[in-house]
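The complex is shown incomplete by one protein chain, all other protein chains being positioned as in the whole.
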């Protein structure tokens, strides 16, 4: 009986909800039980967005994640807000470009990198979220790259092949970063 | 423990509600327990109006009268509607001018008269209801004439002394009719 | 020859037809109907010109005019 | 000599002042504020004519103009 | 000898429950006559309000719905959208339409719902016993304006035709009166036109009847017509406020 | 050196919760400035709507009430009648005032309640994420008109100034825009006038702000001003619709 | 003061004015219209505010505003109109605004009829609106009690900053009975009342240094703060449940073989049935809850005498209060129900017969 609880957080527009959605979708494709619960309502406005994703071998009791196994933080406020709640020995992934002050905890595994910079290198800052996603699966193997790839193909191939390529590349770069 | 339940019914405008009100008021003045419940709402419109009055030595449980001891009917529809529900040996008072077909029951005391004609004689058809009231107290002594007189004085002396006189005369004529 | 008839079951004796009839040939009956109204009646059918004004103003659709 | 100052705690980097300033002396700062916005700043105070246009358009009351 | 005027087919045999001389009955008849003349009865349906005309659902001889107070336009919207093949009208009083039902009538009109609204303005709440209506006239005494409507405290009557005419969608808006044979004949034309547009699916049509309430005005039926002429018509001006069919915008 | 422009006293220190470039903030400031200038703060009170400006009760620095969606004019009526010595205003969005709150605004205006209503028209439901408003423009895409507002199906935007101007009681009705410094300065004059009349107890005053919603329009703050100018102003014409103080009836 | 014969609708209105109510907002509806008409007549005479609102929805929100300004305010309606007030009532409870609401119940559901009924018990007691809240609910059974409750209702509303509902019905509203009124509050007393809430209500500032910023509000987006807010309200409710339960015992004794529970109009009928049975030597007791919330659970449990075979619940509905009685009785003895609906009020004879079957 295995279960992983993930929180992805950042500014609205950084695509954190999408990270969670791709994770849940891939988890579902791999016959796991999944749930996805976004922050919603006006508090999103201007402020930060976050999504709670649960992937496990048993039905998901509560989609609400109080103590995440994994946190992906794409800005400092999110890191400050959720960092403290990450489980001991849990994983915190954050973008050093957006989180200048970093995170003080030393009882968790921290994986960091200049993900914004990387995204810019890849050619589109919009793929920042995919870099982070790559880091996550690179580190945890929670879902397979192949699953993500086929999912992304389904959704983007037709609509936007270029962006698809960038996304896949971003995920791969993230996976490398995780090593 | 004594209790008298009265229904007064007729066309809207014949002043049946007033009969009940004067009775209840007088009963109250004579330290009896009283209640007064009119028919209300749109069904009154055009149609018939009626009022249920209860006068007794005990607190009134239900102001709703299903089987009246006394019925005052100022038109045929009212007599037809409530006549059958009057208690055996009860009293039915009706105006023969307005109730041409009368009432078939013989297990009740019937007191009738050309009350509309009498009212006209007195000088105002509007006092028809007072004639009927007079009949009732003349027959039953349920409340004293003096009580009614003082009540009426209170309410009408100032406002409309002429009408007051006509009313009192009407009540007296009614009382005679009852003999 | 025109004919105006009032259905006593519908008439409420409002008097609008009485007031409206150009020939003034409508009046209230002596009798009252079940609801206690002195209903309207045309008492000079022969003078009726079938102008329908009584029908037009009757709020209770109690009137029929023939010709 | 006029002075325009932006309070970074209020500014949301909407750019309305930047677009409105007749002297074009407002820009976005390098830094981001707590909410993650590159807030506005006047980089040529000396050229400010205290016309208050920036203040007038600022939806977040982030601007103070002195003279 | 042929019958040249009698109860229209689209009315049931049931006598109206209105007071003697109440113009609700005339409005009912004009609607029923028009439906007969336009041969709409089979596909006709209407919505009764809460008000003296609450029993309209018993008086019209086709399927009818009885709506919550003020909500007839919303109910009619649901009916028309559910069965576009049917012709739908609402019948409402001034309390129903201009007070509690303000939002529903404004938005049904604004959506241009393809229904007809027949609005009987008698300047009072008839059914509940003569309380003040939004259409009650300045200074007019009612059971809830016992000292006369004080315009400084609670304002003036609302003119619904004028108000609805500020909206773009309505197709036809007219105010008529029922205070004389001539006016009734004119009103009949308006009703006929509204239902014709309705039959043709042209759009939202609205007829306001300046009517009477002898009972709550305390004026006899005949005099109440004069009272309405002197007091209501000057404020509630009869006329066409919109008629896209004839280019009146 | 003296401060010639800064946060008005009648605003709390709390930063607004609005999106970057949202004109709600400007409307707030104009109201606060006017209250300061008229020295009304001590006797001032307002009613916040449900909408993006729901937190207005935290932003204005005097006692405030938060009303149910659309009911601010009724709440303000209760407040003003209970404490006539106080100056009362409501602040409402287009969904709040022109949809669910239609009856309340029409009747508060019709009673001539001695309050000021500040109506922010951004042609959309901001708070709930960009659904269609009664003021949404023809063809405009929103999350509940994904194919563009179809006027044949649901009609045209409602113009509240025009609609309320059909009522007799309102004392002052003006529509202004917030799309440029010049317009904002003009808007300020209108707000000042409304609150002056309010202070003098003249009657019901109504200011409609043609505003923006960069977030739900999906247009950046600067461009959104142009979008509003091109699309909203032609339909929502700025101007004075009633000003009894200056004889505009 | 001498007794006068008065309709319940008018008596409760008069009593409210005497209790210092100077603001009343309502919309006409049978069978409560005499109440609004009385207010229309009297409020101007006492310098109060009467407004016929455009709807019940508007009326309850006017109450929210006037109550938020700390003044004694009332609204009234009948069943369908009370349903329309549910959102507003939830807001008033959430914002902890004192207010008095009167429901002169009629027959339902829907438009129903205009005759008396008690089918709004659930709505009144369990909360017809959304969210966790309670109204203090008072149920009169005579015109006198109807009138007396007005003052009581305002005091409770002010004391606990909670809306109070008086649950009457068409019979109590329409019937006349002799009634005696309490002292009418003087303008000074009323002025004092107007100050009691100045620490939280909409209130002018004395001067620049008077920094208060009151918020009349039920919104709180932070769940943990909203939870605290709700828990506060419920600790208030706990106090009310301790202190304010009201009920009447009638003929309750160890000989009771049947215990009745009945409220309002229905209880009058039950009482006379009990008297008749007593004459026949049959002992039946009655508990009449006067506060429907807080509810006299324990008092009912304790009133179940040793010989009681059955608890009989009698209501003018299809069985609503019976749930609360079952909770109170908790399985000790069987609980049975008798009721009439549609605006029909059961007769003493009818009730007597029902009760007799239990012997």
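Quick notes on this one:
The first chain written gets the first letter, and so on, giving A, B, C, D, E, F and G; residue counts start at 1 in each chain.
The working rule: a residue touches a chain if its C-beta (ideal position, glycine included) is under 8 Å from a C-beta of that chain, and two chains touch if they have at least 3 such contacts.
Worth saying up front: this structure is predicted, and the values here are computed from it rather than measured.
Among the residues G:79, G:174, G:256 or G:347, only G:79 touches the chain that is left out of the figure. One of F:12, F:131, F:180 or F:231 touches the chain omitted from the figure, and that residue is F:131.
If you put the hidden chain back, the residue from G:28, G:128, G:264 or G:348 that touches it is G:128.
Of the residues in chain F, those that touch the hidden partner chain are 50, 54, 66, 68-70, 95, 99-100, 102, 125, 127-129, 131-132, 134, 143-147, 154. For chain E, the list of residues touching the undisplayed chain reads 12, 41-43, 45, 47, 54, 57-58, 61-68, 71, 74-83, 85-86, 103-104, 106-107, 111. Hidden from this view is one chain, which touches chain A at 21, 24-25, 28, 34-38, 40-42, 58-64, 66.
Operating definition for what follows: only the chains that are shown with their structure count from here on.
Chain centres here are Cα means. That of chain C falls 53 Å from that of chain G. One simple way to say how far apart two chains are is to compare their mean CA positions; for chain B and chain C this gives 35 Å. Averaged C-alpha coordinates put the centre of chain D at 59 Å from the centre of chain E. Counting only residues that touch two or more partner chains, chain D has 12. In chain A, 42, 46 are the positions where the chain touches two or more neighbouring chains simultaneously.
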